[in-house]
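The complex appears here without one of its protein chains, the remainder shown in place.
Just so it is clear, A, B and C label the chains in written order, and each chain counts residues from 1 on its own.
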Amino acid sequence: MQKIKAGIIGATGYAGVELIRILLKHPYVTLTAISSVSFEGKSVSEVYPSLKNICDDVLVNEDKVIDNCDVIFASLPHGLCEAIAKKAELKGKKFIDLGADFRLKDEKDYNEWYGLDYNDKELHKKSQYCIPELHRANITKDITIIGNPGCYPTSIGLGLAPIVKSKKANLDTIIIDSKSGVTGAGRGLSQTTHYPDCNEAFSPYKVASHRHTPEIEQTLSELSGENVKVTFVPHLLPVNRGIVSTIYVTLNENMTQDDIIKLYKDFYKDEKFVRVLDKGEVANLKNVKFSNYCDISLHLDNRTNRLVIVSTIDNMVKGAAGQAVQNMNIMFSLNEDEGIDLIPPAF
Amino acid sequence: MQKIKAGIIGATGYAGVELIRILLKHPYVTLTAISSVSFEGKSVSEVYPSLKNICDDVLVNEDKVIDNCDVIFASLPHGLCEAIAKKAELKGKKFIDLGADFRLKDEKDYNEWYGLDYNDKELHKKSQYCIPELHRANITKDITIIGNPGCYPTSIGLGLAPIVKSKKANLDTIIIDSKSGVTGAGRGLSQTTHYPDCNEAFSPYKVASHRHTPEIEQTLSELSGENVKVTFVPHLLPVNRGIVSTIYVTLNENMTQDDIIKLYKDFYKDEKFVRVLDKGEVANLKNVKFSNYCDISLHLDNRTNRLVIVSTIDNMVKGAAGQAVQNMNIMFSLNEDEGIDLIPPAF
Amino acid sequence: MQKIKAGIIGATGYAGVELIRILLKHPYVTLTAISSVSFEGKSVSEVYPSLKNICDDVLVNEDKVIDNCDVIFASLPHGLCEAIAKKAELKGKKFIDLGADFRLKDEKDYNEWYGLDYNDKELHKKSQYCIPELHRANITKDITIIGNPGCYPTSIGLGLAPIVKSKKANLDTIIIDSKSGVTGAGRGLSQTTHYPDCNEAFSPYKVASHRHTPEIEQTLSELSGENVKVTFVPHLLPVNRGIVSTIYVTLNENMTQDDIIKLYKDFYKDEKFVRVLDKGEVANLKNVKFSNYCDISLHLDNRTNRLVIVSTIDNMVKGAAGQAVQNMNIMFSLNEDEGIDLIPPAF
Partner (left out) sequence: MQKIKAGIIGATGYAGVELIRILLKHPYVTLTAISSVSFEGKSVSEVYPSLKNICDDVLVNEDKVIDNCDVIFASLPHGLCEAIAKKAELKGKKFIDLGADFRLKDEKDYNEWYGLDYNDKELHKKSQYCIPELHRANITKDITIIGNPGCYPTSIGLGLAPIVKSKKANLDTIIIDSKSGVTGAGRGLSQTTHYPDCNEAFSPYKVASHRHTPEIEQTLSELSGENVKVTFVPHLLPVNRGIVSTIYVTLNENMTQDDIIKLYKDFYKDEKFVRVLDKGEVANLKNVKFSNYCDISLHLDNRTNRLVIVSTIDNMVKGAAGQAVQNMNIMFSLNEDEGIDLIPPAF
């Protein structure tokens, strides 16, 4: 089989460089071109010395990436990708946006939470939002653009899907308390992520006002057929990688922990990347770091009949670059785990 | 004024050594005797070299502590303190238990969650559980034993008291997602707290089954006059010190963030150690570390009418040793902040 | 006694805010005015919420600090303090510079390593560089300006002074491998100190070219009467606070570890803030954090006749703000430990 020529726009952001790491090892991909506005003309290994002798490619401009590749991954701030996707689409290329521009189906949500409009509404019809385990059926042949999910919504969507779809929980009671490693805040400098301010510290941020909220609600509403509203509070966790979402929802009926675990195991029985933990086990981000796995543990508070779901992913892999490659595999009809079958190290 | 002779039983545990640090600087206290079962006969600075030349006192046995002191702090595993408190009480000494043996008023709760009975019921009548800001009025002259509150219950009780007392929230909807630094797990070794297993990791533990649950509910039930049940999920946070409790509760009526903040500021207007943050501020454990402060920030999810309370303390100070000294100050009619007026370092 | 009115210029840098923490508790000081160019007009607790309700003073300009205070601490980038010290000196105020402008006696060194000249050579005659344990005799009544030592030079000067002065070591063989916590790099943002780049990372920087080199050599040359040259390599350590300097020097004669320890204990026998550790003990930065102590452990490599000295301080206390206050105490004839008699917490 001829290899897929892949390119990355925004290759020097954290998700971009993680894409490089994954794509370089993908058996059916040739990493063909990478771009960066900030570092154009430099080699990527000057920016990330970890890549020295491994990938010394020079960073070009985005047009070169589009022209020379079959599939383009873009990891850019929101608002920039619609125009780039359009260019790619006109040249018949596939486009995977790791940002937010193709995630929300309802333009009103995009407008409300991001303050921008969809300039080319037709383009959005060729796009699909896709957490593979939940939405892969939507990636039909006509789809040329993927809205790759956000990190929090991935951990939360996978954590809630079985119970939400089952109708056994009261969907008005969903509360999500998420904690993300600092790479989630990106490579850009800020006082909050300055080492002495961030180390030995812990705090929520954007309490009940984070932009991932409508994306979470979109997935849950689709799964349930209802208009779901959640309370979502993210926290900054002093580790490099990983998200843990602790999710609370009241059950509509009496279920045992075994019932719940069975429900989840059945739901995910064909999914390699979702590991439903057994009784007595608790999801911990250390077990999924550097991998595409989502670990989910399930706990019952019998005293209040609340279900507590703990869902954890590596925010940079299943929450960004790994899932983007999973979506690429779907678009190119490859086995879904090609190139992302990564074993999480034990420490 | 003659100085109070204070002693510590269990001085080499984390709370014990924190007591040493505080009591050595207390203007009205002489640290007179310290004991440890594990290290009897050694000097405390052999166990904690940070104390070299500062406190080289030799660790004695508990009887010497009781005999020579006016007030005895005990920091021991639960189940051990009732007998020791009895000895102290017979000799007319005041006793402050940093463990769990005098926290729960209802023996049934103690029996259910700790698996033990109260052997001397009369003794418990001379004891009081005391978060000073909520219960100091209970420390009458007859009280000779203090059940010093747990770390989680302190952050949670202070975080919830104003809204629970106000009757403006639905008390069936309380969910508490707490995160504690690793000193909370104590000095004893375990795989979970082994550095490579604990660093770059994050996970809940004892989901909806932590022993601090009945203590939390006791305080909330007293405040409200109702039988309150909560869902409480603690997490292990890879920092040394500090607890952040993120607390969710649905409001009964429409309130603005300003209303809520005013309610809290009024409630705590005379309390030095509780800082109610202003609009736009978010509680962060880094701002209270090494101090007796509890910082509380208040956030509204208008979309769901839920209140989100973020309450943070240093688990070793306001959550243990500092609050114990605050309780001692009350017992001895000192200013409540003597010796614990510690400024949190900025980093 | 009337309290000393103290002020801080550059109060929002890390050393500045540490000065606030210390001076607020100093029994003979009133913190009277604080300034910041970046945050003038804001309160310091807006910049450092840890100080909320403790110090809400508004940041003014430097002239107000000079006018209203008896002693002015300045914590600014090098090159800025000569002019400010001049202003203070003209108004008869004492001035303590935590930066580099008054550390080097030989203007050539300042010129070579900092690229600047001394504009007012007379002013420098009224100044003294002072690690109190080594240079306090120099602080005569005529001295109105202190060049407060750098963090690395403090740990190294104290670590080497006894052996260098004893003439029992070959001063051509001194190699210093230092490791500093990240606060040493200051509050300013940089990629190197961005959390995900700094956490789980370790590296030297400015190898054999750090500006503290001439300051280290100045102290050692004075102590020995020889022209000492050292190799000095600093490293960035992923902790907030603390410096460990591991120092290697070949002995001129055979000495046992006991001999060496005795030499050091004798040298520092009257020094409260230097703790010479005993045989079997190893200096660890955790034991001096948040305190003004310098811990020194001494080790012999009998196979090569090299002495290995491990010297550790808190870079922000003994390495900056604490030592500055120690110098102030000397200038005002107070007990040297007033206000800096801080107990290092055990964790």
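Here, contacts are C-beta pairs under 8 Å (C-beta built on N, C-alpha and C of every residue); 3 or more make two chains touch, one makes a residue touch a chain.
As the structure is a prediction and not an experimental result, all values here were calculated from the model.
Chemist: If you put the missing chain back into the full complex, which of the shown chains would it touch?
Modeler: A, B, C
Chemist: Could you tell which one of A:Gln2, A:Asn53 or A:Thr140 touches the chain left off the display?
Modeler: The one listed residue touching the chain not shown is A:Asn53.
Chemist: In the whole complex, not just what's shown, which of C:Gly242, C:Gly322 or C:Gly339 touches the removed chain?
Modeler: Considering all chains, including the one not shown, the answer is C:Gly242.
Chemist: Per the definition of touch given earlier, which of B:Thr140, B:Gln191 or B:Asn227 contacts the omitted chain?
Modeler: Spelled out, the listed residue whose C-beta touches the missing chain is B:Gln191.
Chemist: Of C:Cys55, C:Val310 or C:Ala324, which sits in contact with the chain we cannot see?
Modeler: C:Val310
Chemist: Over the whole complex, note the residues of subunit A touching the chain we left out.
Modeler: Missing-chain contacts on subunit A: residues 14, 17-18, 21, 24-25, 48-54, 183, 200, 240-241, 272, 275, 277, 281, 284, 286-288, 290-291, 295, 316, 343-347.
Chemist: By the contact definition given up top, give the residues of subunit B that touch the hidden chain.
Modeler: Interface with the chain not displayed, on the subunit B side: 14, 181-183, 187, 189-191, 193-196, 198-200, 238-240.
Chemist: Residue by residue, what part of subunit C touches the chain that was omitted?
Modeler: 172-173, 175, 177, 179, 196-197, 199-205, 207-208, 229-231, 233, 235, 237-242, 244, 246, 248, 282-286, 289, 299-304, 306, 308, 310, 312, 347
Going forward, only the chains that are shown with their structure count from here on.
Chemist: Based only on mean CA positions, could you tell me how far subunit A sits from subunit C in angstrom?
Modeler: 47
Chemist: Taking each chain's centre as the mean of its CA atoms, how far is subunit A from subunit B in angstrom?
Modeler: Roughly 39 Å, centre to centre.
Chemist: Could you put a whole-Å number on the gap between the CA centroids of subunit B and subunit C?
Modeler: From the centre of subunit B to the centre of subunit C is 36 Å.
Chemist: Mark out which residues of subunit C touch at least two other chains, giving numbers and ranges.
Modeler: Residues 14, 183, 200, 240 of subunit C each touch two or more of the other chains.
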